[in-house]
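Yeah, one chain of the complex is gone here, protein chain that is, but the others are all in their spots.
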Amino acid sequence: MPLPSIPTDFALPLLCFLPFLASIFVLAAPGEKIRGAAWVTAVVAAILSLLSLALFPSIANGEVLISRIEWVPQLGLNLTLRLDGLAWLFAVLITCIGFLVVLYARYYMSPKDPIARFHALLLAFMGAMIGLVMSGNIIQLAIFWELTSLVSFLLIGYWYHRGDARDGARMALIITGTGGLALFVSMLVIGHIVGSYELDDVLASGGKIVESPLYPVALILFLLGAFTKSAQFPFQFWLPNAMTAPTPVSAYLHSATMVKAGVFILTRFWPVMHDHQLWFWIVTYTGLATLIFGAYTALFQRDLKGLLAYSTISHLGLITTLLGMGTPLAAVAAIFHIANHATFKASLFMAVGIIDHETGTRDVRKLSGLRKYLPFTATLAIIASAAMAGVPLLNGFLSKEMFFTETAEFDPNVFVNLSLPIGATLAGMLSVAYSIKFVHGVFFGPPPTELEKVPHEPPALMRRPIEILVLICLAVGIIPGITIAPYLAAAVHSVLGAETPYYSLSVWHGFNLPLIMSIIAMVGGAVIYVPYYRKLRDIDGVPLTRGLVGQRVFERILVTATNRWARHLVGAFGTQRLQPQIFVVIFLALAAGIAAGWARMGNLPLPDSFDPVLGLVWLLGGISALAAAQQAKFHRLASMILMGGAGLATCLTFAWFSAPDLALTQLLAEIATTVLILLGLRWLPKRSPVPESTPMAARLRRYRDVALAGLVGLGTALASYAIMTRSASEGISDFFLANAYKEGGGTNVVNVMLVDFRGFDTMGEITVLGVVALTVFGLLRRFRPASDSAERPEQQRVLDEYAPGSSENVADDFLRIPALIMNWMFPVVVVVAIYMLMRGHDLPGGGFIAGIIMSLAFILQYLAGGTRWVEERLRILPLLWIGWGLLLALLTGVGAMVLGAPFLTSAFAYADIPLIGKVPMATALIFDLGVFALVVGATVLMLIALAHQSIRRPKVAGSNKPKQRVGADKWN
Amino acid sequence: MIADLPLWLSILVSAFVVLGALLTMAGCFGLVRLKSFYLRIHGPTMGTSMGGGLILLASAIYFTLTRERLVVHELVIFLFVTLTTPVTLMLLARATLFRDRVEGNEGVPKRPEKAETPASP
Amino acid sequence: MSVTILEWSLFAAQIMLGLGMLATLYRMVVGPRAQDRILALDALYVVALLLLITLGIRTNSQVYFELAMLMGLLGFVGTVALAKFLMRGEVIE
Amino acid sequence: MTGMNHIAILPILIPMAAMVFNLLVGDGRSNRRIIGINIGFSVLLLLVSILLLAVLAQSSTAAAAVYPLGNWPVPFGIVLVADRLAAVMVLTTSILSLAALIFASARWHSRGTNFFPLFHALVMGLNGAFLTGDLFNLFVFFELLLAASYGLALHGGGRNRVRAAMHYIVINLVASFLFLIGVALIYGTTGTLNMADIARAVPHIAPDDLGLFEAGVAVLGIAFLIKAGSWPLHFWLPNTYSSAAPPVAALFAIMTKVGFYAILRLWTLVFANQTGPELAFGQNVLFVLGIATVAYGSVGALSSKALDRLASYLILVSAGTLLLAVAYNVPGVTTGALYYVVVATLAAGALFLLKDVIDQVLPAEAQILAVSLEFYGDEEEVLDEDQEVSRSFPAAATLLGWCFAIAALVMAGLPPLSGFLSKFAMLSAAFGAANAPTAATWWITGALIVSGLFVLIAMVRNGINIFWTSLPGDGGLALRPLEVGPIMVLLALCVLMAVFAGPALSYFADTAQFIHSPQNYIDLVLPKGETP
Amino acid sequence: MELTLALAIGVLSASGVYLLLRPRTFQVIIGLSLVSYAVNLFILSMGRLRMDAAPILSGADADIANYADPVPQALVLTAIVIGFAMTALFLVVLLAARGLSGSDHVDGKGD
Partner (left out) sequence: MRRLLPHPILAGFLLVLWLVLQQSAGLGHILFGGVIAIAVSMAASAIIPERIVIRRPLKFIQLIFVAGLDIIRSNLAVMSVLFHPRPNPTAGFIEMDLTLKNPFALAILAVILTATPGSAWLEYDRARSTVLIHVFDLVDEEEWVATVKKRYEALLLEIFQ
């Protein structure tokens, strides 16, 4: 073509990305104007067609155009756009047929359809397909491969208000998507074998792939990709179901382009992968099976699109068979048939679209004698059908003859030698038969009676695409030498390279075996059709393979897998119940600890000291703990009291082993916890001991839990004993002892650690406390007691019964004198709190301890006077305490930053105050003050928020039942 | 380590400690041995009164001597214990009394008849 | 000599206090009523306090003083709450 | 110490300051200005995080901002180590949190008390966990992020949330105990808490103590695995995530990644560089658990009909994928895993947010929401007056569809988006490793690919249910810009991550290189000559 | 003494774990408390046992060998406070759950 040559780095990206850009443009363009979208698409498709045609001279002589855009170079993944003969042939098919389909769709689509979406998707598909065939990087190939699946999903589901469209789309995506993933892995393996993902390197790798031990894996995955995409047996069933797509989509994707992607990669990788027995057997016979199965099934279709779909499957099987055979001539035939099939099948789909459009049906039973109403369309469809049947002087004949030739001449062994030509002839017969069924059933016979409207010829422009395609069929079929030859040669050469054999495209090769096979097919087809044409028209389902409905199997597996199996598995290997969850966690932790530590536990020396007093303390603590565990179910108060005993033993142990700060904190936390749980106990249901007739399962579970608990106890005891009886490694602790006073300005090393050395931990920790307090507060704000706890407590009700009307007074009397003492304790406890706060840096005490003491002072008043009484007198704003506490801690840290030191860097000095003397002033004390404020705020907030529930007398949850969920089932 | 005290003082401290512990233990044993709650309520007060007092006194003496300054910390503890123990005991006793009356148990004084409404709160 | 006397008497005292603790444990476990258990816990706090005092003497350390003091001062908060729960069915009205 | 070095602590201090601000001004739920300031804090955090990452990206591979808190010498004081890995995690947190916060400010923040302080506390906990170089400090920040997550999981109240949160809390309390036991054993055998110092000390542990040390590490590992969402320790996850308020669930998307982070950091630091039996400590277990988690998550996704539940299972799938990647212990795989962690987090977050928007436009579901709000909600709270008004958009359904599609592609790891690229990076490196392909290579390949397929099937089913059967026609759905905006930004980032995969992956490759050379980390934190 | 403490830790953790595995929320909360005692003592034991060696420096020039390891103590202190907070939180959550489901079973099942 006399066009100026276009720079590769512009042309190839343009070819690949213009469709995507146009797609986004169409989608984003405002309005749903049919004209605008269609025009943009048509123009883009035209540009692309011209561009691809114009690129022919550049590749005609076996050159390869490459344009590379770096994407992820370190992983060997680049956008390498590579145009050689094969890619060019496909690019032309994609762009030109795409253009024709767009023209056709202009008239086919109804104005009610969302046209912009249609065109955007069509453009996106075009881009994906071009990207696929031009991929110069095999990972990129897998990417575009999957893109075509995704876009085709959306196109098949275009009329998604129809259930069959949704199902067809989903099935197509799942089948081809699975294949795509397999292909991706195959590409990974091939890349691994070759050492590069660049197609050039792969194609130049010679026998590396077939010789690799990984070849079988790579091949199987590769074929899984190719076969699913090209609807090869047994994955063929998605394609007929994809016919729910609008007919232009069927014409484009499901005849001309996407389904060809499978045979495209078979061709693409043919040079480096075919030379293996595995390839031959799998590919050839999958192809042959598909060829026959498709043709056979097509014969029994009532739906014209179904017929064409199975015909497509059959023809794809033909191409696959050719590629499987592994001879160069067979490869040539395959490439040739790819092009031929695209032209005649696309035109047939469009013709069916017109019939559908004009008659409102595609059912061959309702259609008849249409040649009178649609003479032009009928002529075109008849010619295209003839090409499909392999009638001489049409393109289909040429490639089919080549196919017959190859099957006849291919001679590795007897089985192959017989099965291939017989199968091919049989399939040829069947294809002739279904072609006749199509032509005769639709265009001949009496005028149709069951149509709702009288069909007319469509607008001429709607026929034009078909005319062009049929013209090509004729031109190629009659004068292949001057029409298709150079293009085919370029494509063939790009695949076979030096292996390119001599082949002839002439129409007449003499009277030879292939011709005999053709004649048998022709006559045989007619013989099959003529006597049975009525039966073939009316038959419901396919004889022999009726039960083999892939779709139904697929749907059932999908439904069962997603519903029953998945749910069963999720139930079997997971649980919603808490107890098993905790069991698993603890069991695994124990198992992990034992597995990791048991073998190298080291020696356990006998104890060398025993303190009987501590022994007594732990006799108390241990029995308390065990009894608490035993009582927790029915005697909650007892259990709490016993827990207090264990806590006290813990507290004493801290004191015993030189941890006074811990003992203090433990004691106070213990007290606060007791009050807290008691506050909560009011809202728990009454429990009365039940007779001891536990079911066997529950008892077994209990034994199991006892065993696990015992093992955990043993494990922790052993680990701690082992550590305690060994000398400590030289660690960080000496630093703190050595520097607490010198550098931290305090003698209580633990406190200096808390507010200085590890002050950051403390800051986090008080934040935790604050956060928990906020959560508790928020949760209690909307607390609803259970209905059985909403009343006043039983004790108070009984008292009312016992002494009516006196409850308040009794309570008053009951508490009068103790309350007085408790009120008087308030200032005392506050002073003690201040004392503990001030001394913390040097002696046991500090912000935490003082904070809990302070909050207990408040709680004591609540205990004594009740909520209303206290809040009439004291206004505690716990949230502000929390806020200020955090702020103080934060400011102490930030203060250091302002002075140029890292966050939380402390400073201390001894201030000389007149009359008083030296007073230590450490910034850590301010930090500790923050801790104090926060602890007060958080503890008080939690306790008071809980206490407030008693005076709220809130609404009971569940008093108004939730309404029936409207439409909930539909959504799920 | 325990400091070395003059013998008579260490005997004194020892005696106080042992006697205090004995009293406290006796009180605790009372919890076990006595038959009714109203009797048991008297046990712990031995520990909070004289038992505890003696041990605290021993501690005060000991630390005053070893630290060579007046240590009266223990007084604070004694005071706190003395003030707080009755609070629990009174509440507990009152609660028990109430429970016994409601349940109609034997040997519990009846609820006094309310003669008139209380004067002023 | 005097150290030995003191050591042994402290040991004896601690053993006695420990036995006292076990006595309270008996009530805590056996009950029979909640008030018995609470009473025992209250007593336990006092015994523990005294044990700490003897521990202070034994280790010649005043570090435990504050702990003992807080046991005396605040140990009753828990038992008061328990007692109040027993009487009123709720801790803070 | 120059001012620039403070950048390592700012990601912790900014959310803390935000939290304090909220506590001092009170629960300003209906005050637009307070909401604005909260968003401002988040924006500030994002800027700082970007700066941190940029600074590190500019400097050499082995660079990290080491920040000794309180100016105490390492390993005695607590130290923050902002290396590339930490910077990535912090930046991801910042992005996700900003998106979730803006989303929440449209209406969810007012469904309960103190949303903002809890939210900032969670961010503070996350950033602290990522930045700290001290094992116990890690515990503290774990507790902080958990405590905040408890509050946020409960935000909005209601039966399902409370029940799920209760299970979540109990399991994590047990996990905290395990954490403490693990830390204790490690301290008991090594005498130190600083991670670098522990790594340094491991070769010097007495042979008798090694068993105890490893028992500690194993128990600690279980605690991390619980947080990482590993099967069979993950049972709390689907319920918690799917019942949490959407912006909360979105932020939770990064919580399992904290477990992954901790495992990656400690395992590579302590074991990856060792010799002898310590070399592969727990590697096989980790790998098997990874496979099981991926399998379970995929099957769970397949079984889920509701989008939020599906998203929860997707979190599991990504958790398993990450475990596999860690167990593979090859820098290239780690590179891919780091890339994956970012995109999977952002996409999962977007999916949780998207679920809420879809719920609002689905007529039936919207009704349910109203009913349940009336039932569970607090009648004292007026919800409507300060809500962001929703506007009608013409192509709303298309927009939502695109958002869903992008999220689905990323989560399923389908081409051409970042989910695919991350899987490709991992698998490519797995095949590229020495002696590959081993059995492990096939397992990881199978896991990643098959899970992708399952996710695809699940997403397609959900997408069809939502967009092809339930959604009303495209006649203008009402959306709130404050809600749709963050979703679009998150997904746009996923797309951008794919477009700029080259630079991103080279950053992650440097990061992985650093992680897999633990001596670098040790040398950075414990300068030579100063080791004890 | 080591044996006593080890047994104490064992008994506390066993009782606590047993309770954690029980179905009633109240049992779980008591279990959490017991386990937290056990864990705190466990951490303390990691510093080895020292009597009469509280890490309160008696002067600037004290011999550091005379003091117990302060590190586990600092850790336990943090753990106690966090444990207290978490107990409170869990308590309130279980109350809320009971309010909403009417049951004190951990899974909200009927009594």
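As written, the chain order gives the labels A, B, C, D and E, with residue 1 at the start of each chain.
Note that in this section contacts are C-beta pairs under 8 Å (C-beta built on N, C-alpha and C of every residue); 3 or more make two chains touch, one makes a residue touch a chain.
Everything numeric here is computed off the predicted structure, so don't read it as measured data.
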Residue among A:479, A:834, A:907 or A:926 that touches the chain left out of view: A:834
Where does chain B touch the missing chain, residue by residue? 22-23, 26-27, 29-30, 33-34, 36, 38-39, 41-43, 45-46, 48-51, 53, 69, 71-73, 75-76, 82-83, 85-86, 89-90, 93-94, 97, 108-109, 112, 114-119
Omitted-chain footprint on chain A covers residues 813, 816-817, 820-821, 823-824, 826-828, 830-832, 834-835, 861, 865, 870, 873-874, 913, 915-917, 919
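We adopt the following convention: only the chains that are shown with their structure count from here on.
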Common touching chains of chain E and chain C: A
Have a look at A-C versus A-D and report the one with more C-beta pairs in contact. A-D
Chain B to chain C: how many Å between their CA centres? 10
In angstrom, rounded to a whole number, how far apart do the mean CA points of chain C and chain D lie? 48
Can you list the chain A residues in contact with two or more other chains? 576, 578, 582, 586, 640, 656, 660, 681, 716, 719, 723, 728, 731-733, 736, 758, 761, 765, 768, 772, 775, 779, 814-815, 818, 822, 825, 828, 843-844
For chain C, give me the residues that contact two or more of the other chains. 14, 17, 19, 21, 24, 38, 40, 59-60, 63, 69, 73, 75, 80, 84, 86-87
Can you list the residues on chain E that touch chain A in the complex? 1-27, 29-31, 33-34, 37-38, 40-42, 44-60, 62, 64, 67-71, 73-74, 76-78, 80-89, 91-96, 98-104, 106-107, 111
In the complex, chain C residues that touch chain B: 1-3, 5-10, 12-14, 16-17, 19-21, 23-24, 26-27, 33, 35-36, 38-40, 42-43, 46-47, 49-50, 53-54, 56-60, 62, 65, 68-69, 72-73, 75-76, 79-80, 83-84, 86-87
Over in the complex, which chain B residues touch chain A? Could you list them? 80, 83-84, 86-87, 90-91, 94, 98, 101-102, 111, 114, 118, 121
